[in-house]
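The structure under discussion appears below in the form of structure tokens.
Here the complex is missing a single protein chain, while all its other protein chains stay put.
Let's look at subunit A:
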Amino acid sequence: MILLTIFLVGPIISSFYGSLTNASLSGAAAQNSSFVGFDNYAALFADPDFPKSVILTLVFLVASAIVGQNVLGLGLAILMRSSSRMVRSLVGTFVVTAWVLPEIVAAFAAYAFFNETGTLNNMLSAVGIDGPNWLYALPLLSVSLANIWRGTAFSMLIYAAALQDVPTEITESAEVDGARGWQRLLFITIPMIRRSISTNLMLTTLQTLSVFTLIFVMTGGGPGTDSSTLPVLAYQEAFQFGQLGFGTAIATVMLVVGALFSIAYIRVLKPEVD
């Protein structure tokens, strides 16, 4: 309990307190920061970049984590169950490689892939398609795809383990009763791995909410603010513009968003009820 307080509650309180001050990187406020109440939050909600950033974050979250990583991860896990050992190990290696790479390396790899003269456009031009400059024209799509590529392995591993626990008798008896493949998936498998889905959704959501390196390396949050999700915005305010207090306010908002999602998952998927 004491450890929990020190390492969990402490930072949250310190973040919240920091967001109520005008702490900055340089200037007089760096030496003596003062308490400014909710000024940072007032400024944040009045900032036109903020709602845009929240929407970008939510789109990025839904597209790359909730839909992309989870659905693809579950799909891969199911496919790999029914495929040969050879295919399984090949696909497994390929998918897990992306996950094993340190984030900065993965980010550079994705940058090289989506870059104007990168691998993707080279492949497209080989088949006669003149690809757009992905990072510039479709920044959010590019970073979402990169995040799916990087994060799917995690979901796949969780689901592969969960599927092992689904007793074969149940699926077999359902098959005997005439349930089709998708019915078995929807009514048998998914309810049975509900807990894993909940845990996995929560982990991928929180992981994706905090994705910074990937976006920062690939697009720098740009062009303009077209891919500035909350972590990138917080970095920009705190470290590029030197407003530590303001940046911390954004971090606190992220905390709240993460907490809301966690509560929603626990309520909807009721992992503790059997």
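Please note the rule applied: a contact is a pair of C-beta atoms (placed from the backbone, for glycine too) under 8 Å apart; a residue touches a chain by one contact, two chains touch by 3 or more; residues count from 1.
Note that in this section contacts and distances are computed from a predicted model.
Visitor: Assign the chain not included in the display its UniProt protein name, restricting the answer to "Formate dehydrogenase subunit delta", "RNA polymerase subunit sigma-70", "Extracellular solute-binding protein" or "ABC transporter permease".
Guide: The record names the chain that does not appear here as "Extracellular solute-binding protein".
Visitor: With the missing chain put back, one of A:20, A:77 or A:251 would touch it. Which one?
Guide: Reading the full complex, the residue touching the unseen chain is A:251.
Visitor: Can you say which of A:72, A:188, A:209 or A:233 touches the chain missing from this structure?
Guide: A:209
Visitor: Please give every residue of subunit A in contact with the chain that is not shown.
Guide: 4, 7-8, 11-12, 14-15, 18, 24-31, 43, 48, 116, 133, 135-136, 195, 198-199, 202-203, 206-207, 209-210, 220, 222-224, 231, 234-235, 238-244, 247-248, 251-252, 254-255, 258-259, 262, 266, 271-272
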